[in-house]
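Notes for the one structure printed next.
Only a single protein chain was left out; the remaining protein chains are all shown in position.
The chains carry the letters A and B, assigned in the order they are written, with residues numbered from 1 in each.
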Amino acid sequence: MAETIQLEVTRYSPEHDAAPTFQRFEVPYRRDWVVLDALNYIKDQLDGSLSYRWSCRMGICGSCGMMVNGEPKLTCATFLSSYAPDAVRVEPLRYFPVVRDLVIEMSDFMVKLKKVKPWIIQKEEKSIADGEYLQTPQQLDVYKQFSMCINCMLCYAACPVYGLDPLFTGPAAIALAQRYNIDSRDQGAKERMDILSQHEGIWACTFVGECTEVCPKHVDPAGAIQQYKLTAAKEWFKSLLMPWGAK
Amino acid sequence: MTPHETKGETQYTAYHPRWYRTRVSTYWWLGKWYYLKFVLRELSSIFVAYFVVITLLQIHSLSRGPEAYARFEERMRNPLMIALDAISFLFVLFHTITWFNLAPRAMVVRLGGKRVPEILIAGSNYVAWLVISASVAWFILR
Partner (left out) sequence: MRTWFAADKTGFHMLHALFQTSLKYDTVIRYDEWFVTKLLVDDGCVQGAVAIELMSGKIQAITAHAIILCTGGCGRVFPFTTNANIKNGDGMALAYRAGAPLKDMEFVQYHPTGLPFTGILITEAARAEGGYMLNKDGYRYLQDYNLGKPQPKPVLRSMELGPRDRLSQAFVMEMEKGRTIKGPYGDVVHLDLRHLGEKLISTKLPFVRELCLKYQNIDPIKELIPVRPVVHYMMGGVHTNINGATPLPGLYAAGEVACVSINGANRLGSNSLPELLVFGARVGRAAAEFASKHTAPSAAILAQAMDENRRLRKQLLEKTGGGERIATIRDEMQKAIEDGAGIYRTGTSLVETVTKLRELQQRYTNTVLDDRGLTFNTELIAAMELGFMLDAAEAIVQCALHRTESRGAHQRTDFPKRNDEKFLAHSLVYRNADGSSRVEYLPVKITRWPPGERVYGEPSQTKEAQAGR
């Protein structure tokens, strides 16, 4: 078994470089090391100027998303042993602007997340004295899968629609909107429909399905979007056939 | 704080982050089989449209009597047309199979609080297809 493995890492410093370049490092190889451990080794021992995001090291914070050999992955969940003895290429998450080395600019996602209103919308707010909202396990089961999103944005890196048209709301944001739409405590489906039935909302999606393939938490954003399209179509037919229905 | 996107010669100024945007190639879909499959799936709709048109012409010529139909068949016997038809048929099959397999992702049916397994929804589509095809075939060949 090889003792070391080569890592090819994107370097980009806006203060010195006009465009990103690659740099090769040789790091120790261990069976239980992931790509993130290799990056930490580089930063600690070889070159402290390598910048990247990470935090929990266990796939729950969503910070360490990067492209590993061209695939969007969480670097804390990608073993070096899957690539050894070949070199591993680590690049910043695709389709986002690169700020520095492996760090991307993600404010676009934050704006879109806010736009879809990811909170419980009630026609009349209950006060705390009225008690909590009750929900059965079956009602929870309906939206539970979509609530598992860790906001890692691997789905955006996988979505060619987002790559070609950065205005697209994107898989994670729509999946979170759907999570609230089908939550039994929420009454805001109409509000979100008005926002998401725009061109850059659900209709920009062409069901490539790669977002679901790369999602580390099995949220199935592609499924969420198609279900949302079905609901939107039903609503449209209803409004056509029964225009006097309550708005 | 306004970022300056690099366009070659833009200079970095202190405290103004300069972001780099990689251009997405027009041939983004050639890099991966999954993307290629997607593009082929979308393109198959052209062949579906072609198939529908041919079928409509066939029915139209049928309704005009046996000579019109004979002429139609003559035109279809052309090797180029046969090749085109064969390719179209494959694409229509591809289109149908991918459509049925993806249907359960959009149609979530819940019975008694639990989600109906995907294979049942896809399966029921296939069964319906078989039943309708069998009925049409029986009707024509009778």
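Convention: a contact is a pair of C-beta atoms (placed from the backbone, for glycine too) under 8 Å apart; a residue touches a chain by one contact, two chains touch by 3 or more.
Bear in mind that the values here come from a model prediction, so they are computed numbers and not experimental data.
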{"item": "Neighbouring shown chains of the undisplayed chain, as defined at the top", "value": "A, B"}
{"item": "Contacting the left-out chain in the complete assembly, out of A:Leu113, A:Leu167 or A:Ala232", "value": "A:Leu113"}
{"item": "Residue among A:Asp47, A:Asp141 or A:Asp165 that touches the chain left out of view", "value": "A:Asp47"}
{"item": "Option from A:Val99, A:Val142 or A:Ile202 whose C-beta touches the chain left out", "value": "A:Val99"}
{"item": "Touching residues (missing chain, whole complex) on subunit A", "value": "13-16, 30-32, 34, 43-45, 47-49, 51-52, 54-61, 76-77, 79, 81, 99-101, 103, 105, 107, 110, 113-114, 117-120, 147-150, 176"}
{"item": "On subunit B, residues whose C-beta touches the chain left out of the figure", "value": "1, 14-18"}
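FYI, only the chains that are shown with their structure count from here on.
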{"item": "List of subunit A residues in touch with subunit B within their complex", "value": "12, 14-15, 18-20, 70, 94-95, 97-100, 105, 138, 141-142, 160, 163-164, 206-210, 213, 220, 222-223, 226-227, 229-230"}
{"item": "Sites on subunit B touched by subunit A in the complex", "value": "3, 5-6, 8-9, 12, 17-22, 24, 28-29, 31, 34-35, 38, 42, 102, 105-108, 110, 113-115"}
